[in-house]
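Take a look at chain A:
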Amino acid sequence: MDRALKARLESRFADVLQGDVRQRHDQTEIRIAAGSVSDVLRALHDEPELRFVVLADLAGVDTGREMQVTYHLWSETTRDWLRVIVEGLSRDDPRIPSATFLWQGAEWMEREAYDMFGIIFEGNRDLRRIYMPPDYTSFPLRKDFYLADDAARSPGAGVRHMERTHDPADAGPAPLRTGTGT
Partner candidate 1 sequence: MTAISRTWDQLTLPGKFLAVVVPLLLFLTAGGVITILLFGGIVWQAILDHLEIVRLLVAALALVLIFIPFAFVIIYMELKVIARMNLRIGPDRVGPWGTLMSLVPGLKVLTKEDFIPTRADPLVFTWAPVVVFATSVMSALVLPFAPGLYGQDLNIGLLYFFAVGGMAVVGLLMGGWASFNKYSLLGGLRSAAQIVSYEIPLTLSVVGLIILAGTMSLNQIVEQQSGWFTSWYVFRQPLAFVIFFIAATAEANRTPFDLTEADSEIVAGFATEYSGMRFGFFFFAEYVNVFIVSALTTVLFLGGWNAPIDLPHVAIALDPGAYGLGLLFFVLLVPVIGTLVLAAPVYLLRSQTRWWVALIIGFVLFNVVAAGLTFLWAYVSFDFVAGLVWLLGKAFALVFVFVWMRGTLPRVRIDQLMGFAWKWLLPAALLNLFVTAAAVIAVDALKGTPL
Partner candidate 2 sequence: MATTASVPPGTHRSTDDPNVLIDDEYALYEPIPPYPPRTERELEFYTPGDGQLYLNMGPQHPSTHGVLRVVLKLDGERVIDIDPVLGYLHRGVEKLCENADYHQTISQVDPLEYVSSLFMEWAPVMAYEKLLDVEVPRRAEYIRVLAGELNRIASHALFMGWLALDLGGLTPILYSFIERDEIVEMLAALTGQRMLFNYFRIGGVNGDLNHDFLSRLGDWMSRAVNQIEANLGLLNENEIFVRRARGLGVMDSETALRYLWTGPNLRATGLPFDVRRAHPYSVYPELEFDIPTRSEGDSLARYLLRVEEIKQSLRIIDQCLEQMPDGPIMAKLPRLLRPRPGRAWAAVEAPRGLFGVYAISDGSDQPFRMRIHDPSFIHLQSMAHLLPGHLLADTMAIMASLDPVMGGVDK
């Protein structure tokens, strides 16, 4: 755990941080809102005492209550992985600015997050489905995803026996997990 990094982050991003900076093992975790993503990422990437030039990962998360987008960053100025969690996206219409203005290579990861969670990355010029067929209607990694319904909605429905629309009458809404995810 890199205490100096924690101090630096707290001093630099005091205004945009939501909650305190958490540290566990070799990871430092900050939480911000969707509005300040562009500024925070640019500052992390450009400023000489941070210089997080390597974007290791971009992941979408569905906690069951809200959507989150997680960035993992590496810098030669610290021994830790920096995890930037953008929280508070609504599950109905999650929107977040794209990171492709810094890392062109984030494009496909954002496409994947859109494909799996329906998160809209504003500024990504190629936000298509990447794994699922282009006319796919649902987002598989959401917690309320139900395969049988989804297969019934898909163009090839009716081929296999489990591809039939699930009638919500005989078993209520999708059971969400009790865990909050954090």
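As a selection rule, all candidates are chains of the complex that A comes from, given by their letters.
By definition in this document, a residue touches a chain if its C-beta (ideal position, glycine included) is under 8 Å from a C-beta of that chain, and two chains touch if they have at least 3 such contacts; residues count from 1.
Because the structure is predicted, anything quoted here is derived from the model rather than measured.
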Touching partner of chain A in this complex, picked from 1 or 2: 2
In the complex with candidate 2, residue positions of chain A that touch it: 24-27, 29, 53-57, 59, 61-62, 70, 72, 74, 76, 79, 81, 83, 102-109, 112, 116, 125-135, 140-141, 145, 155, 157-158, 177-182
